[in-house]
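In this view, the complex is presented without one of its protein chains, the others remaining in place.
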Amino acid sequence: MTIAGAVALAAMGLRRDFGGIHALDGVDLSVQAGERRAVIGPNGAGKTTLFNILTGELAPTAGTVRLGDRDVTGVGTSDLARLGLARMYQRNELFDRLPARENVALALAARPGPYRLTRAGGASERAQADAVLARVGLEGREAAAANALSHGERRQLELALALAQRPKVLLLDEPTAGMSPAETAAITKLIADLDRSLTLLIVEHDMDVVFRIADRITVLHEGKVIADGRPDEVRGDRLVNEVYLGRVLEA
Amino acid sequence: MSFDLVVQQALNGISFGALLFILAAGLSLIFGMMDVVNLAHGAFYMLGAYVALQLVQLTGQFWVAALVAPLVLAALGLVIEPLLLRRLRGRHLDQVLLTIGVSLVIVDLIGLVWGREVRTLPYPPGFDGSIAIGGSAYPVYRLFVIGFAILLAAVLYYVHRRTAIGAVIRAGVDDAPMLSALGVDTDRLFAITFAVGAGLAGLAGVMAAPAFGLQPGMDVDALIYSLIVIVVGGLGTLNGAGAGALLVGPADTFGKVLFPEFALALIFAIMALVLLGRPSGLFGRIRIGR
Partner (left out) sequence: MIAPLLAAAAFAALFTFPEWSGGLESARYMTTILRDMLVFAVFALSLDLLVGRAGLPSLGHAAFFGSGAYAAAIAAQSLRTDEIFVTLGAAMLTAAALALVIGLLSVRASGIFFLMLTLAFAQMVFAVAFQWTDVTGGSNGFAGVPRPTIFGLDTSAPEAMYRLVVVVFGLVALLVWWISRSHYGRALVGIRENERRMRALGYHARSLKLSVFVLAGALAGVAGALSAWSFGFVAPNDVGMGRSIEAFVMVLIGGAGTLLGPIVGAGAVLFIDRVLSSAIPFSQAVLGAVFVIFVLAARQGIVGWVRDTAVRVRG
């Protein structure tokens, strides 16, 4: 179910060169508000590059990016975050030595801004942070330092940080990376249960997760979009099968 | 400025650059291989000069001192690296801090042993005269320094480019963890690198002593200049040390002659500008994750 007509995130003619290599070679992408889009493709297809451009950590060589009705091409990461875009990193970017609660508190405190001399860590802040942690299944682990958590728990915390920003668009970079089947199932459920007002863009390798969560799938190959459609459409697409999966999947 | 004066200052600049090269090569080598900015490099330089002074007083032979003093410094480096630096493997900032502490110890002990007055080291016999260049006399020793530096550069270049150990060093500068994974004993490699770097600093100290004398504070001057040279020329490469030295030496010399009040500030400004615009320097190689 998507909110008809409203585009949450779009990329047009995105191009990114590294020396002589065309990591992205004219990518068009349009994600509706509330949609859940998965981006898949073999290694080297340009998924990470696309991701880094959408989150403002990399500038495109050519092309534009829009967030809602706003041109955000070349806008930096922190400004994009303030405009409602949050990111879950593939390799955890946590505050390892701080307790999980502090991690989330920092995320929550971003909106009002850091130039406040009022005391941090008050009761209401604790409550808010604990609520976010409970939402991702980290109840009871609030006081544990981030580096004392298990890998699965750290991924959960990584998601919590993104959610705490109360974003409109959430970009997830291989959310199930390095997880056991049980952990994968847990986090997939978490993501699937996220509110439908949140627009999701997921880069993933695990096809089960993709087909479970995605409304639409975009397939990248050698910097270009080779397929873009509903899961069953993409699944049956001949080119995708040849290029990506090497064989034809059962329909 | 008369032509004679220009030639003189140019030679001064080049001979100063020659000294800077010997000094900076060691610093660059250590940084390139180990990612450590050895802030004790000036102290090593200073110690080299004072050890040479002691040896000359003992043996009366400049050349003995010029040979032994760098070896003493290399031995010191061979002790310091495994004993202290190795324990902080991977903690680059802490390693830099550690070298600060080492520098404090060395400099104070030098003052304790040799006193804090200005001392001089006599020119080696045969090199204490002047030679006629253009219309005026120019100290032979400075020309010798230039020649020596060129010879040293040639030797270093040969070892670096054409020998097996050079290949190992080049690989280590490029990617030390990979080298370790390939089975090379990086512990020994790092210790030797640090020792060679320290030895080169000591050598620079010996060579500079007859021209510049020995006094408290010479470590700070040497450290600052060698930092500037490797930043400008390129962090971590021999080419960089050479390019930087050839630039900073004459620039400093001419700067002091043309606008003495601002010469010092000018050199620092150059360094800061390079760090801002091109952090890896003219010939350096920047690596991700530093």
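Note that the chains take the letters A and B in the order they are written out, and that residue 1 is the start of every chain.
One rule holds for everything that comes next: a residue touches a chain if its C-beta (ideal position, glycine included) is under 8 Å from a C-beta of that chain, and two chains touch if they have at least 3 such contacts.
None of the values given here were measured: they were computed from a predicted structure.
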| item | value |
| --- | --- |
| Sole contact to the chain not displayed, among A:Ala107, A:Leu159 or A:Leu172 | A:Ala107 |
| Contact with the hidden chain (one of A:Ala10, A:Ala33, A:Ile53 or A:Leu94) | A:Leu94 |
| Hidden-chain contact residue, picked from the options A:Leu161, A:Ala186, A:Ile217 or A:Val234 | A:Leu161 |
| Touching the absent chain when the full complex is considered, from B:Leu23, B:Val102, B:Ala153 or B:Leu179 | B:Val102 |
| Residues in subunit A touching the chain absent from view | 55, 76-78, 81-82, 86-87, 89, 93-98, 102, 105-107, 109-112, 114-121, 161, 165 |
| Positions on subunit B contacted by the hidden chain, ascending | 35, 37, 84, 87-88, 92-94, 96-98, 100-109, 112, 220, 224, 227-228, 231, 260-262, 264-265, 268-269, 271-272, 275-276, 279, 290 |
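Everything below uses one rule, namely that only the chains that are shown with their structure count from here on.
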| item | value |
| --- | --- |
| Intercentroid distance (Cα basis), subunit B paired with subunit A, Å | 50 |
